[in-house]
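One protein chain is absent from this view; the other protein chains keep their places.
On to subunit A.
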């Protein structure tokens, strides 16, 4: 791990060696969107969707990105995959900075870096059969020939727990859970190493979610996949992750091993987020103390100066309004961006 807020963005050499066991190293990644505001688009503005994001994704792990809508978690995933061109920063994979590559030179890497989106209804072409949808990337990347394609598709369908008959069906004939299985099969088609799952189970029925979560875990064991799991459901994140990164308004707030994040969170935002999650046990739900945050997330068009959380933070002091907090390692592998963490104040502990 590097100490983040590391601004080595001046390096323009695309050949960089990744550190240690990192599959992908993200250094100082930023994405700003230019938008036009006003009824006639007369005002130009900049959305700070992602700022100065530094992170290593380790081979074989499941790293979850959590945060509320608009915190930049999906932008982070898309920018890593070069679906959005980064405004600044590096994404180092296989010794190459992907941010420097042209679309043509990126193509071989796309095979290895795949994505599963939230909505299985809109990601499948309604006029293509399931078999055609899965075959398309295989043929495009030259991973199969017309001769062995049927067999390959059947194997992939088997991997995601569907029978080969499904190859003949159209998306509208399938349920949400089956569609999501097809989308996963398509993402796996070219033998990826890294899969971004962007709210991949959020649109599914509660009784089907568990099946897909189990499927993701089985596939990871079988193929040694590395996952970036973008989600807002913290209970699911606790179940599936090895490490968790919490984001707030385009910046990372905390990163650590799952157990540390859930049992000993450091950042006041992480604590508030965890305390907002409802509990299924009614007795526990009634008795627990909730730390309800007041107000809303500020607009990313004009993010607050200093620590972006200071407008809602119960611990905010003058310094938080002025200075962006540094990314500090408070315990092995457990990072936080907060001025107040580690100060000699009693940390309220949830019993």
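Brief remarks follow.
Everything below uses one rule, namely that a contact is a pair of C-beta atoms (placed from the backbone, for glycine too) under 8 Å apart; a residue touches a chain by one contact, two chains touch by 3 or more; residues count from 1.
In the analysis below, contacts and distances are computed from a predicted model.
Chosen from "Succinate dehydrogenase cytochrome b subunit", "Cobalt ECF transporter T component CbiQ", "Oligopeptide transport ATP-binding protein OppD" or "Transcriptional regulator", the protein name that UniProt gives for the omitted chain reads "Oligopeptide transport ATP-binding protein OppD".
Among A:106, A:139, A:190 or A:213, only A:213 touches the chain left out of the display. For the options A:281, A:302, A:318 or A:343, the residue in contact with the chain missing from this view is A:281.
Considering the full assembly, A:177 is the residue among A:177, A:192, A:252 or A:303 that touches the omitted chain.
If you put the missing chain back, the residues of subunit A touching it would be 68-69, 175-178, 205-211, 213-214, 217, 232, 234-236, 238-239, 262, 272-286, 290, 292-297.
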